[in-house]
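Here the complex is missing a single protein chain, while all its other protein chains stay put.
Chain naming follows the written order as A, B and C, and within any one chain the residues start at number 1.
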Amino acid sequence: MNIHEYQAKEILRGLGAPIPPGEVATTSAEAEAIASRIGKPVVVKAQVHVGGRGKAGGVKLAKTPAEARERADAILGMQIKGLTVEKVLVTEAADIASEAYVGIILDRASKKPVFMVSPAGGIDIEEVAATTPEKILKLPIDTRYGLQPYQAMRLGFFLYDDLAKARAASKIMQQLYTAFMQSGCSLAEINPLVVTPAGELIAVDGKMVIDDNELDRRPAVAAMRDESAEEPSEVLARNASLTFIKLDGNVGCVVNGAGLAMATMDLVKYYGGDPANFLDIGGSSNPEKVVSALQIITADPNVKAILFNIFGGITRTDDVANGIVTATKKNPLKVPIVIRLTGTNEEIAMKILTENGFSASSDMDEAVKKAVALATGGKAA
Amino acid sequence: MNIHEYQAKEILRGLGAPIPPGEVATTSAEAEAIASRIGKPVVVKAQVHVGGRGKAGGVKLAKTPAEARERADAILGMQIKGLTVEKVLVTEAADIASEAYVGIILDRASKKPVFMVSPAGGIDIEEVAATTPEKILKLPIDTRYGLQPYQAMRLGFFLYDDLAKARAASKIMQQLYTAFMQSGCSLAEINPLVVTPAGELIAVDGKMVIDDNELDRRPAVAAMRDESAEEPSEVLARNASLTFIKLDGNVGCVVNGAGLAMATMDLVKYYGGDPANFLDIGGSSNPEKVVSALQIITADPNVKAILFNIFGGITRTDDVANGIVTATKKNPLKVPIVIRLTGTNEEIAMKILTENGFSASSDMDEAVKKAVALATGGKAA
Amino acid sequence: MSIFIGKDTTLVVQGITGRDGSFHSKQMIEYGTRVVAGVTPGKGGQTFEGTVPIFNTVADAVASSGANTSVIYVPPMYAADAIIEAADAGIQFIVAITEGVPVLDMTRVYAFVKDKGARLLGPNCPGLISPGESKVGIIPGSICAPGPVGVVSRSGTLTYEIVYQLTRAGIGQTTCVGIGGDPINGTNFIDALAAFEADPATRAVCMMGEIGGTDEQEAAQFVKDHMTKPVVGFIAGQTAPPGRRMGHAGAIISGSAGTAAEKIQAFEDAGIGVARRPIDFVDLIKARLR
Partner (left out) sequence: MSIFIGKDTTLVVQGITGRDGSFHSKQMIEYGTRVVAGVTPGKGGQTFEGTVPIFNTVADAVASSGANTSVIYVPPMYAADAIIEAADAGIQFIVAITEGVPVLDMTRVYAFVKDKGARLLGPNCPGLISPGESKVGIIPGSICAPGPVGVVSRSGTLTYEIVYQLTRAGIGQTTCVGIGGDPINGTNFIDALAAFEADPATRAVCMMGEIGGTDEQEAAQFVKDHMTKPVVGFIAGQTAPPGRRMGHAGAIISGSAGTAAEKIQAFEDAGIGVARRPIDFVDLIKARLR
């Protein structure tokens, strides 16, 4: 789960990190009021869960409260990579002497959280890694011990030669690590970590991504979810316990299991179609899940054909068949449907489908070809 | 450092452990008032840093507040193993269906905190270990992981077959472990952990010993020290940064280094004397420490001779010599002194001593013999 | 022959009385797996299905039954504790089926299991099956058949799909191993490949990877450097958008890293036969078994 910059900063501020004053606004009037309270030049920053908002015009300097209002007016409602900006952070503008990057990612290879720090901050760290890898220090942390003081100092000294700044940075490392662990992150970063002309360190931008698996035991973190910043169909799917990701294609896919779902999408593409979504109905699917899945998929106007691909293991294929029948009785389909079912209770499922006027096959390859043909208006290959 | 039962119980109560209501009193009037507030039969318990207070008459049941007053009157001021009772805990008397033992010690062999639990509680666990070791479960805890839920449950099931009681006990294990780690303990125990006839678990007695090395970083724990419950000469010594333990002999010992101090005491004994104390003036001793050491030792009326045994390594023997001169000028000695010095700056030290009318040798064995002879009224062997 | 489990496997089921645990325990017993003990705190002393003794702790279960393998069906928040409990009790092979285990939990669990010298499979995996010998986990026994092909995969149903097609084509398996879809797991492709290489009965290996991480790239290097047996590979997620978690917690393209294209390239560079479609496995493997 992504949280907004302003939320990440609130967490870090709560741990004592040096975050410039700032508040979130949903209207331009609020933005103006916040700028007045701050009483100094501010930056108005779009709060959206995508990168590159600066290039998209979603981050603007404002010298006066009136200017802050104008900027907020321009940014609120703006579309950035398909998402509408609903909130802006209005925060004190920082004087910048130098910018560093500080991040923690949960690293698969070392199976540990890994600190990445670089004195070349303010830009995309992947770019730094590609062009000047010697400017990055990577330091894996053993979570059984936590971030040790000597490690925090080592990271600090990699950024600054000066003892006072290295110490200040090492404190921020500890705060970021604490935030990472307490919130159950898979990523946490401060970019840029700024040194002001006066020599003080401040965290000018903050980002945290939460491991979805942590949310059950961290209700306070889970409560930070901002559904207004997400694709509505994905919100709907999550609330129905479905794993759904919207894409731009024309073949709606309903599959059980993430690997098979991806393989199905890939096969759609292989045969010249384009998947409209990723959708995993999960292991122990019941008919209601199938009903929700069909509702979500049929709501997408791009979808020209629907493809079911179910390999029954724990999933009972008759449950799925019943779900299809129920859903289509309630809301008759306006696009063609191709059903592939095999495995547990396959015969019962086929019978249910046939009795209700559906045809179904047990061959994945064949089903995908047919769905693509239907979606693209051609004939089944 | 020892803390009192009532302090250990406050720590555990703060962590949510089931501790019966109770408060500490320094007068019998307070004890009566507490008993009134509790409104049920109470136990009045001497708060002293020694074991065996029950056998010594320091723990008494009182059915009414008036009785609590009487009991407190009897216990306050009582001497238990040489220590005066200054405080009593007045706490609700528990109905007991069964008693268990739960303890954590910092174990040298496994280099870990080790849980020891036994369904045979209420008595000395060393006795259980000696007679029925199968009634004890010992479980080392890796502090990098902490007490894991499955370990707490295993400990709980060792005490109780019943799931509800095992769960309740496992919660208490977690609380005791948290107390142990948060306070920097070398020992923490609940003995007995009682099951009431109603099936509830309560911690009827609690004990915690703090690692002295933890006190610098745990001011709240350090503040629990009760100097009124300690030997006054030891309090004095600690405040002068000396390591001092009072004994009953007649040869006062001033030594640098703990091992050499013990070996010196043993040699006093070997030659027929009795050490009056353990005293380590430490590594980098300065003249003031020597002055304090002499003050403390000469205040003990049992001391018939004073023995210095200094092996100068980091310790400069001239510092020690200067300390002896300064101290004896201020407060002339009433008992004979035997000085043994060797090592760093030995020649300077000898010169200082000789010039001030002291004789000194560089041989430990000889010095000890002489001190014993002087203390026992005989001649130097 | 087989890898990781076989006729000598004696199994303790952690969470044997739960919904999933009881269902799959019956399935495993039916398949012939030697389920020797179950664990459910508070139910110690009872039996499961009248035959399998239940214990309060894994330590008790191991002491009494001598189980050498454990399978875990407990809710995600208790899974880390269950894995550590199994390793601490001396279990040498631990299969964690549970999906949704917090990844940070796994950083500690991985270190613990490694220190104990045990092997963990999963979490978030379907387990494994050595057809005709033993099944630990949830892979349907009906789709498998004994034979010369080792199967290792990051996914569940995709594995079933491919194993099913192999079986239908008359190609049986030594062992089918699901290593799971989480970013931090106990057994990776290399571990399974090395075991298949060492297993005399395995003559070829099918490997099903997906987007996210670099496990497949490292596996490809391993195949190139250390394997004499032919390997056929597949990567799911060519159409996945970057930055999105595709169901599996580990199936995510981070920045520009972990794409299907780079993994397929690594396979090709290592001489691994690449199945473009799931069905391609059949012909590619057939050609390599000749």
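Definition applied: a residue touches a chain if its C-beta (ideal position, glycine included) is under 8 Å from a C-beta of that chain, and two chains touch if they have at least 3 such contacts.
This one's a predicted model, so the numbers in the text were calculated from it and none came from an experiment.
Peer 1: If I'm reading the header right, one chain is hidden. Which shown chains does it touch across the whole complex?
Peer 2: Every shown chain touched by the left-out chain: A, B.
Peer 1: Decide which residue listed in B:22, B:58, B:113 or B:323 touches the omitted chain of the complex.
Peer 2: Touching the chain that is not displayed is residue B:113.
Peer 1: Looking at the whole complex, which of B:34, B:90, B:204 or B:267 touches the chain that is not displayed?
Peer 2: Answering carefully, the residue with contact to the hidden chain is B:267.
Peer 1: Taking the full complex into account, find the residue in B:118, B:256 or B:322 that is in contact with the omitted chain.
Peer 2: The single option touching the absent chain is B:256.
Peer 1: To test your reading of the contact rule: which positions on chain A touch the chain that is missing from view?
Peer 2: Where chain A meets the chain not shown: residues 145, 148-151, 153-154, 157, 161, 163, 166.
Peer 1: Across the whole complex, list the residues on chain B that are touched by the chain not included here.
Peer 2: 105-106, 108-109, 111-113, 126, 142-144, 181, 184, 186, 211-214, 216-217, 243, 245, 247, 255-263, 265-270, 274-275, 278, 280, 283-284, 311, 313-315, 342-344, 364-365
Just so it is clear, only the chains that are shown with their structure count from here on.
Peer 1: Across the interfaces B-C and A-C, which one involves more C-beta pairs in contact?
Peer 2: Counting C-beta pairs in contact for B-C and A-C gives the edge to A-C.
Peer 1: Between chain B and chain C, what distance separates the C-alpha centroids? Give it in angstrom.
Peer 2: The answer is 55 Å.
Peer 1: When the C-alpha atoms of chain A and chain C are each averaged to a single point, how far apart are the two points in Å?
Peer 2: 28
Peer 1: Two or more other chains in contact with one residue: find those residues in chain A.
Peer 2: Expected reply: 144.
Peer 1: At which residue positions does chain C touch at least two other chains?
Peer 2: In chain C, the residues touching two or more other chains are 108.
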